[in-house]
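With one protein chain withheld, the remaining protein chains of the complex are depicted in position.
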Amino acid sequence: MENSVSSDKDIISIQNLTFSRGHRKIFDNISLGIRRGKVTAIMGPSGTGKTTLLKLIGGQLYPEQGQIFVRRQNVHQLKRADLYNLRKRMGMLFQSGALLTDINVYDNVALPLREHTALNESMIRTLVLMKLHAVGLRGARDLMPGELSGGMARRVALARAIALDPTMIMYDEPFTGQDPISLGVLVKLIKELNDTLGLTSIIVSHDVEETLGIADYIYVLSEGKIAGHGTPEQISNSGSEWVQQFLKGNADGPVHFHYPADDYNNDLFQ
Amino acid sequence: MQNSKTQETLVGLFVACGITALFFMAMQISNLGSFGDENVYTIRANFDNSGGLKVKSPITIAGVRVGRVSEITLDKDEFVSVVKMNIDARYKLPADTSASIYTAGLLGEQYISLDPGGSEELLAENDVMDITSSAVILEELIGKFFTENESE
Partner (left out) sequence: MIDFFQTLGHSVLSSFAKLGRSCFFLLQILAGILTVIPRPRLLTKQLYSVGVLSFLIICISGFFVGMVLGLQGFYILSDFGAEETLGVMVAASLVRELGPVVAALLFAGRAGSALTAEIGLMKATEQLSGMEMMAIDPIKRIIAPRFLAGFISMPLLAALFSSIGVIGGQIVGVGLLGVDDGAYWSQMQSTLDFQEDIINGVIKSIVFGFIVSWIALFEGYDAVPTSEGVSRATTRTVVNSAFAILGLDFILTALMFGDI
């Protein structure tokens, strides 16, 4: 299992990463690799810094120690222009969608094309409609982001993320807070995009069922460490008590139900 | 997209209003609009005391503004105040014009009033007016009034 950590097939390789926020260590010397063309999931309870990890990969945050290589480039030593070039090859789907609220759906998807390409408006129109069609929202092009449901906003954001035909997409909690139908749509979209476009996908999530369903490889994070990693089957059969508790959602286990406190009796009758 | 057109129109209107206001301030509120400095000629007058006269104080004839003070200096030999004034070129003044310094109202600012004479000759650039009467200094006047009263 250890050999899966950073190999030549990795598009992203994270080495000895340490990052803390305040006094709390979010990542404590972790190393992991993400395979080209696969769906890799990073799972863990809320507050384990999964989103932080994506921001570190995107170069928006700086690690305290360790390096992150994306396509063999050290993200945090790139010049600004190179970093921006690298980011054009990465799509990121934010939890909230992060659509610009003052322009409509069409302009949101057109934004990266207008900013980064010299295409004329009719080319841009064709591309935007293609991308919107891919997520099934070609008819919603004139709506404002405020008029979209959460699931639709995420799909528009997905269309925007693939506008520049990136080689990898990072999904930040794509399944959270979705009704079963939009959930199904998103799972289908992520899988389809990955297979048809040959993308590398990184999914950060704590939704066990959906993630196990589409991921090729899974890392489970806990308290700044990697608690377990492997294919979905390996993870499901993991001997780690902690991983089992996380997967099954037991109320008590290695992660205690009670926030650390003094002895209950002492507290009540002091 | 249809409201981006209205937006642009409104922005255009706003900028136009703003520039009009700036123009209004320049022309209507300040002295810029009254007349430019190009069409003026300069004459001088020596006063024993120019009192509270300042650069840019108005110069009037019969209450109408014809120019303004451009410079006030002290003549080092004679110890008199030399007042240069810019007069609108439209007004030609006889050579025997006299200048007096008056105060607008009891506490108002001081200005020069010109009193044209009857000479055929006209004042030209840099000519000096001979007949002048100085500023009335209120304190002197009051002082004089009291000393006169006491001597009676």
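Chains here go by letter, A and B, matching the order in which they are written, and residues are numbered from 1 within each.
Methods note: a contact is a pair of C-beta atoms (placed from the backbone, for glycine too) under 8 Å apart; a residue touches a chain by one contact, two chains touch by 3 or more.
As the structure is a prediction and not an experimental result, all values here were calculated from the model.
Remark: the omitted chain is touched by one listed residue; of A:Asn16, A:Gln65 or A:Thr101 this is A:Thr101.
Touch with the chain omitted from the figure is made, among A:Met92, A:Leu189 or A:Ala227, by A:Met92. Only one of A:His76, A:His116, A:Lys191 or A:Lys225 touches the absent chain when the whole complex is considered: A:His116.
Panel shows subunit A; residues 55, 58, 60, 84-85, 87-88, 90, 92, 94-96, 98-101, 111-112, 115-116, 157, 160, 164 of it touch the chain omitted from the view. Considering the complete assembly, subunit B touches the hidden chain via residues 4, 7-8, 10-11, 13-15, 17-19, 21-22, 24-26, 28-34, 56, 58, 65, 68, 105-109.
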